[in-house]
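In what follows, a single structure is set out as structure tokens and then discussed.
Missing here: one protein chain of the complex. Every other protein chain is in place.
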Amino acid sequence: MPHRRTGPLVRMVVILMAGLLLIAGCAPARNATSPAPEASDNEPVAGGRLVVGAIADAKVLNPVLSSDVPSAEVWGRVYESLIKVDPQTGAPTPRLAERYEVAPDGQRLTFWLRPGVTWSDGTPFTGDDVKATAEAVMRSKKTVRKSIFQDIVGARAYGEGKASTIEGISVQDNVVTIRLEKAFCPAITEIGLFGMIPRHVFGKYMDGQDASKNIDEAEENNAPTVGTGPFIFSEWRPNDRIIMKKNERFAFGGPYLDEWVYKVHPDTTTLAAALKTGEIDAARVEPKDVEGLQQSDHLAYFSYLAPGYTYIAWNQLRGGKEFFQNANIRRALAHGLDTQAVIDSVLLGQGQKVYAHTPPVSWAYERSALVEYPYDPARARQMIEAEGWKPGADGIYEKDGQRLAFTMYTNSGNKIRETLLQVATEQYRQIGVEVTPRTEAFEALNERVGKSKDAVYGERGGHDYDAAILGWSQGVDPDAYGVWHSSQIRSGQNQVGYQNEVVDRAVETGRTSCAREDRLAAYKAFNTQLSQDQPYNFGFAVNTLLFVNKKFQGVAPGPFPNVQNGYLWNVEQWWVKP
Amino acid sequence: MAVNNPLHGAPESVPLHLRGGAGQVVRFPVARVQGRAPEIRDRRPSVVAQLRRSPLTVVAVSVLLTLGLLGLAADWLSASVFGVGPTEQNLRAAYARPDLANPALWLGADELGRSQIVRLLYAARISLAVGLGAAAVNLTVGVLLGLAAGYYRGPVDDALQWLASTFRSVPSLFLLLLVAVLFQPGPWVLVCVLGLISWPGTALFVRGQTLSLREREFVNAARATGASDWRLMRRHLLPNLLPLVVTLAAIDVGAMILTESSLSFLGLGIMPPTASWGNMLTNAVGALGRAPWLVWGPGTLIFVTVLSLYLLGDAVRDAIDPRLGAPRRP
Partner (left out) sequence: MTRFILRRLIQAVLTLFGITILTFTLVRLAPGDPVSLMVAGTAEMTAADLAAVRVAYGVDEPIPQQYLRWLGRMLSGDLGQSLLYKRPVAQMIGATLPNTLQLSGLALLVALLVGVPLGTLAALRRGSVVDQAIRILSVAGHAIPPFWLGLLFVLTFAVQLRFFPVGGMLTIGAHDWDLGDRLAHLVGPVLTLSLAGIANYTRYLRTEVLDVLAQDYVRTARAKGLHARTVALAHVLRNALLPVITALGGILATLVSGSLVVEHVFAWPGMGRLTFEAARAKDYPVIMGVVVLTSALLLLSYLIRDVVYGVVDPRVSRT
């Protein structure tokens, strides 16, 4: 057989492929190049770019319409709020308002606006913008934020088109006075922390008389044209990146950085990889990524407790599972779960046990009166047997023909919750309680726990689940009405059907008597009762784990991110050390 | 390098093309009929004998059999050899390194301290079962409908054609994704849905083969003796379709295993704590920083299994079609 040379076609292809690889290989992975700032020791220097990584893209860049954290993180750089909070203590600090006052009866808020603040196009920021924001919310059909403004006098009427302006907000020079229909202590933080949108941009979508006109379809919702924040919007490539540029007219000092980019990654593994290679400068990560990233010399590590917690909800309005209505059984279940072991091995130590609703970092938190339930399987069994249950043939407790068995749900995709579910299943089996674990998509679980009806207690507000592992993320204000008041069983977030007079009164007082001592006392009573009653197994709070490239100075994260600020609350003060 | 055509007999029919869902074009020739009349012996060795000759195929088959047996014996193995079950947690042993001293830790442990090797065994069972189940659904529906359409022709055929082309116009993987995300189906529903995605291809192919087979002399002869339709299909057509169906099956099972593992990778498909290679791989990827060795087990097993299945399918196909295999001396 004569020797055949490789055909010309094959040769061509090989050369082409080699060429391609050569070109590609010669363009090495570039890190964000930015003009090197001038050297000087601790004086902030201008210049540089910050690339922040996240695993979800922002959805809409307008505080009126946004309902998710990524959106808030982005529009938080563009739209400032009347006040901010200290990241460590949660105490209010001035921003657009240099001073504020809450009347003793809790029904009037007054804000003195800081003079000289302008939008990025030079238009002055005035009280009229505050009013415009409230009006935009009340007339919007798609917002989920109405509860923040609806107690303002005249807000509802305006929303329904019965008035052409909100009566309760009056603007006099740089003083904005807001009158509320009833005392509502959280109002100051809720209204104070709400991003303010410009009248001169969004006003054209609204009409005083015509209630059908609103800002819902405005294109500035996705491409803000002006802002009061340190950065202004430049470009948005969906699911890829959002680019923001320095606002030269920023009124609060700085920013030093030229550019801020929000980059989206599909999951935490690629996010951690991008941090490692320096493609992104800052990101929050999960406990499992910490060890690997700590080995990178160029990354600074921050770990702090954030307000919020993961818990197991016991549905007390569930047909067939009436044992959840027995507080002793719930307490036994608390003793039966080794939460610390979960924190140690699943969270790798990055968390803290929680005993009631108010987060440990809040000013309203008081540890002394809270009941702890240390892991004690023997005690758990004792308590269950004291209620008349006897172990059956398979080791699971039985009473009057009923087994101590139930289904526990959590949402798929959240590793921490999935793991807690599996741990709980195992540990409860060892105290004679049979748990059937189930994971569902968050959407489906949400529906099950919040909307669908239990066969027996549906009318009273019972939902279609036995137990579920869920989480709350909390804000600055300790108000807990929506989650724990008995009126919220049918239509609110009281998903376990918990009803207790002490708790009801405490949360009512907490939101209407606004003096600090009154609220402290109310929340103390509230938390004490919850920790005694265990309507949830109050599990644990997870630390926020942050890595930031060491070259950035001025990074000072704390537990009190408002949703829109997070660790970027002072990004205007960040600068790149050369 | 003469092309061999050692068989005498009926001229070859036009080869028909099978169009898979991804634009993949796979070519299958018409089956050879064996033993048509007693005097004319087929000189080509049987399919099994040919398979036995190729070392690669032997290896592939042994791998598959071993995995299958291991999966079936998972319960016994976990009880007697390893001492732990697939869902038993041991938080103290989280991310344990592989340790030859302790059988349960031969391949290390995952984030809950569960034995990786035991989970791989049980996962073998699940992944293989899902693959086989889905392929079974696919083939059953495809063969039955294709056979019926090819045999009866006319309106039955037209109906099948229309049904198949409608199904194929649906972006199938897309719908699979939608269904998986929206409904989060359990393993049985998943098997059915997976199986129903590719039946049109199978059906059309079987139809084509049936169309040509039914014109064969042996079929006409049988019909002349008064055999019923059913008998014809069962005793004459099906056995001749069998080798090709086996090829399809092998490739199908492989493809289904890959699809299931992709789904699990995206967080759909088989849900934990039930172990499947796909979701074990997802888990391992998440734990890369802490326990990089976890990635190799499930990934390699998926690869090896699917590779063996594809090699087997290829080998069977080559054994049937003389043009595709190695040249033989006339």
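Per-chain residue numbering starts at 1, and chain names A and B are given in the order in which the chains are listed.
By our rule, contacts are C-beta pairs under 8 Å (C-beta built on N, C-alpha and C of every residue); 3 or more make two chains touch, one makes a residue touch a chain.
A quick note: this is a predicted structure, and the numbers were derived from the prediction, not measured.
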| remark: Answer key for A:I83, A:V261, A:A467 or A:C514 versus the chain not shown reads A:V261
| Among A:N221, A:T410, A:Q499 or A:N549, residue touching the chain not depicted | A:N221
| request: Determine which one of A:A444, A:V502 or A:L520 touches the chain that has been left out. | output: A:A444
| remark: Of the candidates A:S164, A:T270, A:S303 or A:Q553, the residue in contact with the absent chain is A:T270
| remark: Where chain B meets the left-out chain, the residues are 3, 14-15, 17, 19, 22-27, 56, 165-166, 168-171, 173-175, 177-179, 181-183, 254, 258, 261-262, 265-266, 281, 285, 288, 295, 299, 302-303, 306-307, 309-311, 314, 323-324, 326-327
| query | For chain A, which residues lie in contact with the unshown chain of the complex? | reply | 2, 4, 6-7, 9-10, 13, 16-17, 20-21, 23-34, 49, 51, 59-60, 65, 67-68, 141-148, 150, 190, 216-217, 221-222, 237-241, 261, 263-267, 270, 273-274, 276-277, 279, 441-444, 446-448, 450-451, 472-473, 481-482, 488, 491-493
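The rule is short, and it goes like this: only the chains that are shown with their structure count from here on.
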| said: Need the CA-centroid distance for the pair chain A / chain B, whole Å please. | reply: 46
| message | Applying the document's contact rule, which stretches of chain A touch chain B when the two form their complex? | response | 1, 268-269, 272, 288-293, 341-342, 344-346, 412-413, 415, 418-419, 422-423, 426, 437, 439-441, 444
| remark: Per the touch rule, the chain B residues reaching chain A in their complex are 1, 87-89, 91-92, 94, 111-113, 181, 184, 267, 271-273, 285-290
